[in-house]
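Apart from one protein chain that is not included, each protein chain of the complex appears where it belongs.
Here is subunit A:
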C-alpha cells in the first residue's frame, strides 16, 4: 500500500503534527509527503529528513500560499490515483481539505484515527471520546485524518529523501485569503508542547487567568490551555481551548487548574502522560483521572508553585 501524507506547515516550518501523522501513515506502507505552499522549499528539506519518507513532493503555487482547502484539494486530487491512502493530521487544515478529497473520490473518510489495526481497520473516538469505534473500510482509497496525540513523533533519518517538484495547474479560485490573525507567542504550541498548564472557569476573569496561569506556564516552559467554560467566559482566547471542540493534546505533563473536568474537556486531554489537577472542590470529576491531586485554593497554590520553581 502506498500512502500520501499531507504536510502541515506555515511555509517555513514543518509542524510536529506531520511527524506524528507520519508514524501513523508508515503503518500502512510506503509514504510520500506532499508539501503544498508558496516559497516553502525549506519545509520540503525538513520533511525529507524524517525517517520513513519515500519521496517529498513539493507543490509550490501562489494560490497554495495559505493552503486553502479548495486549491489544496485540487492539487491532491491531481496525484491521488497513485495512492491507496491519503493521510493528514487532524489539524484545521487537514480537517478542512480531506473530506473534499473523500467526496471527490466517492469514499468515506475516517476521521481522527487513534489506532491502525490493519490497512483497512481503524479505531476512532465518537461521542466526545466516550465510545471508541473499530471501523473497517472497503473503499479502494482510504482517506484518514490522524489524531496526532495518539502517535509518536517520527525521528530523523540518517539520509534525506528525494524532493520532487510538482507542476501544479489550478483552476480559477473562488476563495480569497484576506488575513490571518495568528497569536504570536513565544510559548510552545499546544499540540506539540511537552507541558501544558490549563485554566478553567474558577479563574474568574481574564486578569486572574493571566496573572495566575501564565507565570507557572512560563516557569515550566509550558503551553497554555483553557477549558471551554473559561473560553466562553472570555478569560482566554479560543485557540487555547482544550477539549472535544478545541484541541486534543497529550503532553508529558498536563496541569489542570480550576477545571472541574467536564466530559468534553477530558476528551481533549485524558491521553496526557501525567495529569495534575488543582482544585478546591474535592468532588471535581477531574480528580478521578488525575495522577496527582491538590485540593487547594488556586490563587494560593499557583503562586506558591511559581515561587518554588524559581
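Everything that follows uses one rule, which is that a residue touches a chain if its C-beta (ideal position, glycine included) is under 8 Å from a C-beta of that chain, and two chains touch if they have at least 3 such contacts; residues count from 1.
Throughout what follows, contacts and distances are computed from a predicted model.
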Complex member absent from the view - protein name from UniProt, among "Electron transfer flavoprotein subunit beta", "Cbb3-type cytochrome c oxidase subunit", "Na(+)/H(+) antiporter subunit C" or "ABC transporter permease": "Electron transfer flavoprotein subunit beta"
Hidden partner chain, touching residue among A:11, A:26 or A:91: A:91
Interface residues of subunit A (partner: the chain not displayed): 66, 68-70, 73, 91-93, 95-104, 106-112, 121, 125-139, 174-183, 189, 191, 195, 220, 228, 231-232, 238-239, 244-245, 247, 252-253, 263-264, 270, 273-276, 287-296, 301, 304-305, 308-309
